[in-house]
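With one protein chain withheld, the remaining protein chains of the complex are depicted in position.
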Amino acid sequence: MAILLANFDLSFLIASVVKIVFLTFLVILPMVAYSVYAERRFSAVIQDRVGPNRTGIPLTLFGFKKDIQILGIGGLLQPMADGLKFILKEDFTPRSVNTFYYWLAPCLTMVPALMTCVVLPFGSELRLSDLNGLIGFLGLPGFSETPIQSVIADLSVGPLYTFAIASLGVYGIVLAGWASNSKYPFLGSVRASAQMISYELSLGLSIIPVLMVFGELNLTKMSIYQDANGWLLLPLWGEGLSLSRWVLWVPMMISFCVFVVAMFAETNRLPFDLAECETELVAGYHTEYSSMKFALFFLGEYAAMIIGSGLAVTLFLGGWSIPFSPYLGLDFEAGATPLWLGLLHIATFFVKIVVFILFFILIRWSLPRFRFDQLMKLGWLYMFELALANVLLTAILMIFFPLK
Amino acid sequence: MITLNHYLIVSGILFALGFAGVIARRNIIIIYMCLEMMLSAANLTLVAFSRFNLVDGLPDYTAQALVFFTITVAAAEVAVGLAIIVALFRSKQSVDVEAVTKLQG
Amino acid sequence: MPPLLFYLFAALSLGFGLMVVLSRNPVTSALSLAMSFVGLAALFISLDAYFIGTIQILVYAGAVMVLFLFIIMLLDIKEEAEKRSSLGAIVGAILVASVLSVQIATVCSSLSHSKQSVADSALKLQEAGAEMTASGKSLATITKDLAAGELPDTKLMGLTLFSQYAFHLQVIGLLLLVGTVGVVVLSKREKEVAP
Partner (left out) sequence: MPDQETSSLPTLLLLLPLLTALVILLGNKVLKGASVALSVFSAAVCFIISFILLGTQDSSPILLPFLEVGKFRIAIDALIDQQSRGMMFIVTSIGLLVHLFSLGYMKEDEARVRFFGSLSLFMFSMTGIVLAGNLVMMFIFWELVGLSSYLLIGHWFEKPSAAEASKKAFLTNRIGDFGFMIGILMLFMANHGDVSFLGLKSSFAEGPLHEIAKSNTTFMMLAALGIFMGAVGKSAQFPLHVWLPDAMEGPTPVSALIHAATMVAAGVFMLVRCSFVIEASLSAATIIAWIGGLTALMAALMATQQNDIKRVLAYSTLSQLGYMVMAVGLLAIQVSGEHHEAGPGHPAMFHLYTHAFFKAMLFLGSGAIIYACHHEQDIWKMGGLMKHMPVTFATFAIGTAALMGVPGLSGFFSKEAILGLAFEVKNPSGSPLFWVGVGTAMLTAFYMTRMFVVTFFGKPRTENAHHAVEAPIIMIFPLAVLALLTLISPIGPVARLLQAMEPKHAENHPTVMIASIAALIVGVGAGIFLYRGKDKDPLNIKLFANKFYFDEIYAVIVQVCQDGLAWFVTGLERLFVDGLVARLPAFIATRLGSAARVLTGGQLQSYTFLLGAGVLIVIYLVIFVLPHLGH
């Protein structure tokens, strides 16, 4: 065993585990929970309703006079209640299903969604040695001078990896529909997977111009570049003030639009939620699911949404970069970024994601649903061609307006 | 230590497994999958050799280009092959290789 | 790469490969194959072939196997649909497979340089970078990465494909087009003549 593990760097292992736990359990899952809450409140606002506004710590159950509401806003504990409800509900398995795959499917939806997050640089870097002074009194050896990267795996094939893993998400849906052994879920799953496969093309093609501009596939390096030279869609500092970047802003904007539309389709969100179109297919591929298994699909969808937003933010909106950072003196400097700035970067990243998710929700509640043929037509006839033409346009523009 | 030999043997066993599947199974789709497995096993060999036969201190990317082409062609081939299987199924209502007996002497 | 991981992924790949062959349920076979490909992709990545590894997952596991699954589900092929293979076929398969494995193992072990490990043939990134800079036939982004001690796998792959194999790439593109058209033609139902 010692020989087998010989090459492991222990501190790397610990750091990775800590990062995974932090990102998955402390950030993404709560975020999923609260985006559900946000969704409900947001829709309520749009529809001129109140929404869930009363869930607090139910002290009245124990004889107190009043429930405690967090921060004075009723309903902030709603996600907890929802979670509790899911866990406590009866977990019903219909008799005719293929049990093994019926159980496997929700997991297969959830896992790829969470796996994609490993390449997302959710912050710059954390120089934990800054803490040595604070914890020095404990008498521990203290942290090394090398800062910790705020990304779980710094791969040189970042976006490709994301797409690769995300494409595995289809399995969950296909299996869910098939294993349920029922017509509505099967039709829903066929629709969903056809939709996902179709839009994967435009999704992949849409970021090629971006990669061309960056000349880079490493998401961390992209973020660093954007921090120093202006976001891709906000080139207002550093090299971003050059003519080339402003000319290239046009294809980048097209890329962004195609990317976002394709992402909506990939996550099966409205206006592309044909897979679970209630009027036609009941609830789509998870019609036969209940309780926690249903919750997993739910979680998977929202996790995919968050990861997608993360990717969009990283590619187009500067990732963890603080806007106008050079002017504010908040720019990143490799190895010399103080801990507080590293933490600020992480915060910035998640703020951007939250904004993006709110955008998702806004779209969901303000646009009508497409018809399936319209969806396919849009994907194959417009988005795909647009992305393809955009690659060409970028290449031509890059010849005449070369970046430094 | 993991040597080139390890990779080659894994690839060889995978290939043999695929071959066994082609011989033993009767479902044409599974035979097709086993063929894909054999192709991938060959790809592993190529990539292993590319990593262990360095060119100027870098992996031999010619081999990897070949793997890239293999994967692409395999994807096209699967699409066409599955279309043929669907057409076959339409006429025979079966995917058993034994069901296709038109050319049997 | 630690040996543990190698054995893990090799076992993943081979184990699921075995499942493909043994499983009676076509869906299990297809999913096993997808998992086997994931393991294989990990092996690719352990060989510093990040791009190929990713493509393996993207194309094989993500697209090709989904296609297989689709066909299996659409044709509704049940477990019972397949008749049991004859004993002869099974014995023959085992025989051929084992003899082939033994032969390959023997041949591979007798290769002179098959004993070298990854450490024995370490990548010389800085040297390669310096040489590339000197010869001037490379891109700045690649040489920069090499100088920083990183292997710009995808970029080198792109360089090889688009310079050395540009023509082949186009031929492959044409092949895909032909394949697409062929599939459309093949899977089109013949129109029923209206009475």
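Each chain gets a letter, A, B and C, in the order it is written, and its residues are counted from 1.
The rule we apply is simple: a residue touches a chain if its C-beta (ideal position, glycine included) is under 8 Å from a C-beta of that chain, and two chains touch if they have at least 3 such contacts.
Because the structure is predicted, anything quoted here is derived from the model rather than measured.
Chemist: Can you list the shown chains that the hidden chain touches?
Modeler: B, C
Chemist: From the listed residues B:Ile2, B:Val22, B:Leu58 or B:Ala75, report the one that touches the chain absent from this view.
Modeler: Answering carefully, the residue with contact to the hidden chain is B:Val22.
Chemist: Quick one: which of C:Leu4, C:Leu67, C:Ala89 or C:Ala105 touches the chain that's been left out?
Modeler: Final answer for the missing-chain contact: C:Ala89.
Chemist: Hey, which chain B residues sit against the chain that's not shown?
Modeler: Residues of chain B in touch with the missing chain: 19, 22-24, 26, 31, 97-98, 101, 103-105.
Chemist: Just checking the interface: what residues of chain C touch the absent partner chain?
Modeler: 85, 89, 92-93, 96, 99-100, 103, 106-107
Just so it is clear, only the chains that are shown with their structure count from here on.
Chemist: Let me have the rounded angstrom distance from the C-alpha centre of chain A over to the C-alpha centre of chain C, please.
Modeler: Centre separation, chain A to chain C: 28 Å.
Chemist: Measuring centre to centre with CA averages, how many angstrom lie between chain B and chain C?
Modeler: Centre-to-centre distance between chain B and chain C: 8 Å.
Chemist: Going by the contact rule already set, what residues in chain C reach two or more other chains?
Modeler: If we look for residues of chain C contacting two or more partner chains, we find 1, 3, 51, 55, 63, 74, 151.
Chemist: At least two other chains touched by the same residue of chain B: list those residues.
Modeler: Expected reply: no residues.
Chemist: Which residues of chain C touch chain B once you look at their complex with the stated criterion?
Modeler: Touch residues, chain C against chain B: 1, 3, 6, 10, 13-14, 17-18, 20-21, 26, 29-30, 33, 36-37, 40, 43-44, 47-49, 51-52, 55-56, 59-60, 63-64, 67-68, 71-72, 74-75, 77, 81-83, 85, 89-90, 92-94, 96-98, 100-101, 104-105, 108-109, 111, 113-119, 121, 123-125, 127-128, 131, 151, 156-157, 159-161, 164-165, 168, 172, 175-176, 179-180, 182-183, 186-187.
Chemist: What residues on chain C touch chain A, complex-wise?
Modeler: Residues 1-4, 7, 27, 31, 34, 38, 50-51, 54-55, 57-58, 61-63, 66, 69-70, 73-74, 139, 141, 145, 150-155.
Chemist: List the residues on chain A that touch chain C in their complex, please.
Modeler: Residues in contact with chain C: 3-8, 98, 101, 155-157, 160-161, 163-165, 167-168, 170-171, 174-175, 178, 186, 190, 193, 197, 200, 215-217.
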